[in-house]
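Take this structure, written in structure tokens, and hold onto it; I'll ask about it next.
Complex shown without one protein chain; remaining protein chains in place.
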Amino acid sequence: MDISTRLAPGLCLKNPVLSASGTFAYGEEFSRMFDLSLLGGVVTKGLSLLPSEGNPTPRVCETPCGMLNAIGLENIGIDAFIEEKLPFLGTFDTEVIVNFFGTAEDEYAQMAQRLDIEGVSAIEMNVSCPNIKKGGIEFGKDPQILNRLVAKVRKSTTKPLVVKLSPMVTHIGEMALAAQEGGADALTCSNTFPAMAIDENTLRPMLGNVTGGLSGPAIKPIALRIVWEVSRQVSIPVIASGGITSWKDAVHFLLAGASAVEIGSASLRDPLCFGAIIEGLIRYMQDKGLESISDIIGRLQTA
Amino acid sequence: MDISTRLAPGLCLKNPVLSASGTFAYGEEFSRMFDLSLLGGVVTKGLSLLPSEGNPTPRVCETPCGMLNAIGLENIGIDAFIEEKLPFLGTFDTEVIVNFFGTAEDEYAQMAQRLDIEGVSAIEMNVSCPNIKKGGIEFGKDPQILNRLVAKVRKSTTKPLVVKLSPMVTHIGEMALAAQEGGADALTCSNTFPAMAIDENTLRPMLGNVTGGLSGPAIKPIALRIVWEVSRQVSIPVIASGGITSWKDAVHFLLAGASAVEIGSASLRDPLCFGAIIEGLIRYMQDKGLESISDIIGRLQTA
Amino acid sequence: MKECSALVKDNRRVGQDTYLMTLECEFSPFTPGQFLMLRLTGTCEPFLRRPLAILSYRERAIELLYKVRGGGTSLLAGTKKGEALSVLGPLGKGFSDPKPEEEAVYVAGGTGLPPILALAEKTRRGRLIIGARTRDDIPLWNRMQNIAGVEPTATTEDGSLGIRGVATQALGDLLETIQSPCVIYACGPTGMLKQAARLAQGSGARCEVSIEEHMACGFGVCSACVVRTTTGNQKVCTQGPVFDASCIEWGI
Partner (left out) sequence: MKECSALVKDNRRVGQDTYLMTLECEFSPFTPGQFLMLRLTGTCEPFLRRPLAILSYRERAIELLYKVRGGGTSLLAGTKKGEALSVLGPLGKGFSDPKPEEEAVYVAGGTGLPPILALAEKTRRGRLIIGARTRDDIPLWNRMQNIAGVEPTATTEDGSLGIRGVATQALGDLLETIQSPCVIYACGPTGMLKQAARLAQGSGARCEVSIEEHMACGFGVCSACVVRTTTGNQKVCTQGPVFDASCIEWGI
């Protein structure tokens, strides 16, 4: 049985299960619980040029079948990552996908350039960040701005380039095409949904940052629709993200057209879920008599 | 204690709790369970000019802390409503808000005109429908199209006009302002989120229509953020809709800036929840020593 | 119809994936074919209630017979004595009684047994055909054999109990032997219902079928549960679940 999956020229995962950015840090903690070589790939916490301290606490809060986070992209910065974390990740037989963000086009391009080094399998651009120059409009909300950004980053690296889309847009297909035309090798669909929670006793928001991003099973039906919609409009592979907790969820996203899946919030509550998801997927393929993961990808029957 | 709330000139609800469109039919079934005069108002199932048969089954499906529906706006049509249902609703001491939709501007305008009759307290426009003339683009997805539509409907009726927004847009504030400038008296934020679910055994979608709308507690954190965002940008009242199941949820939406709340999916699982929500709200105000609902509306502390 | 809190008195496995649950609550008299909507309490999962036919109600005890299919029914299978559930019902329209001159034939397959059994236990006359894949899929066979006035027949696809074959085959054979006016009551998979309707039409028998459709509310407000009939869409939860078979548009 072949469960490997191709994301870009030169980037083939041994299985379609990835960690998601921001819920796996840089791999060290999870490596104490299981062998990271189990995974199709590791996606790191989102990095910026300089270290960043993030938002005030509380930074997380429980919601019905999900959670809010407003970490504020706290990270150790690209230098510390390359020096202290990347070599460790290199000791595992898995792909290393480095997630990153910036607040200006140049910053994104610079990051991409710096990450064009050995040990990095691919880079994943998080475009849910405000473009400070354009008055705070998120890069991920306007197709033209996104297209220009992706094209610029594309020129700055030889690595496979993954663009992680923001879900909360009117025409997700346009955003996907803008990224594809800018030169993305693959798309991740999608990031968290802007949301909030309130404490009726204190009359205050539950998060220090007022609003945060909704993730977890609650958003899965929306994320699934987005993957289905996007994967039929683009010709590049789609990586699914949003509420995946079980092998069944993984199968649903593959059927909808994803070539791989990222597991985020679910791994916070159940750090050993990765193995269970991979095993479940293999059992499913055995039960259905499927030889290859490509017999699942996009095979949703709608007629 | 004053729990009445004002939605438009001449439209004041005795309490802020409304049914939502599509989960209350035309009131008859619920009237067998409790006195509809309990409610601040009743919002009817969405009506169209002609009766409509809706989508193939299955039309609903369970999701984590929520549900999908793809009823397809099945309804008895405006004539049957006015003749058979409206008189019955008139026997209760509650406001009757009639939800409606069309597939062309003229249709919306015609509906508004037909509903400009006694017994109708206000009309609520559902703009999550494709504009057939504009190649299927939803009225609720483009601010210019929305503005024109609202302005046209505004001219066709003397009733308070509520516009119910679609949540899945890039800039919800722009849509809200477009509706306000078109002449809306109030906004409902918001409708369901386009989503889907898949059966891994049959490889088919769970809904006959493939995609459907996500509602229930799962979407509450997103709906709450939308209400908060919109209510700070417009000067007209906002009615909240999305995942409200308890009096606490109702308080959260009021704190975020809503002037009233609609209860949809929650009333399918718990048809008696309306009374519990109103009572809980009153108890909350007593505990906090609040005299008027306006002491809650928009009183979220973010500083 | 009303909403009430019910306590689990008993919840036991009585067949392959099939459970018999007894709930204690102050319910209302019901007509066989009517159902209730069940909800776990203290949790928002499953979000929607689940429809189950009423097998019996007497002396503050409701009996339900259900098969574990997905998330909701497997959580239900895990509930223990003393737990509280929320019950909404009785809902929908049940079966009509057989007319005095009619010979009654009951046909059940899959999860269709409870309303059929309830009806046979009420009328106490006629013949009951229960069809399944194998003997383990036929719960309460003893109980069916002990309804005075009702003659039960089992059909199994593997021949492990009763006649080898499917229920509608046995129904066809039976109908050929009946001369008097006849009424068929059927509940089970759509294919079975359709075939029963065809046999009824062929033999001139009256036929009532109880239809399953995905439901959200169960009391007529959401329009989830429609079935196509000769007079347009009808709601299974309020205008059914029992319909005259000749009104249903069975499709291809």
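Labels A, B and C are assigned to the chains in the order they are written; within every chain, residues are numbered from 1.
Everything below uses one rule, namely that a residue touches a chain if its C-beta (ideal position, glycine included) is under 8 Å from a C-beta of that chain, and two chains touch if they have at least 3 such contacts.
Everything numeric in this text was worked out from a predicted model, so none of it was measured.
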item: Full-complex contact with the absent chain, from A:T94, A:Q180 or A:S265; value: A:S265
item: Chain not shown: contacting residue from C:E24, C:E45 or C:E121; value: C:E45
item: Omitted-chain contact residue, chosen from B:C65, B:M111, B:I226 or B:I278; value: B:C65
item: Touching the absent chain when the full complex is considered, from A:T5, A:T23, A:N147 or A:S166; value: A:T23
item: Hidden-chain contact residue, picked from the options A:C61, A:L115 or A:V169; value: A:C61
item: Contact footprint on chain A, counting only the chain that is left out; value: 22-25, 29-30, 32-33, 45, 53-54, 57-67, 69, 71, 74, 216-217, 245, 265, 267-272
item: Residues of chain C (touch criterion as defined above) contacting the omitted chain; value: 42-45, 75, 78
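Here is the rule we go by: only the chains that are shown with their structure count from here on.
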item: Chain at maximum distance from chain A, centres defined as averaged CA atoms; value: C
item: Whole-Å gap separating chain A and chain B, where each centre is the average of the chain's CA atoms; value: 33
item: For chain A, residues contacting two or more additional chains; value: 64-65
item: Overlap residues in chain C, where contacts from two or more other chains coincide; value: 44-45
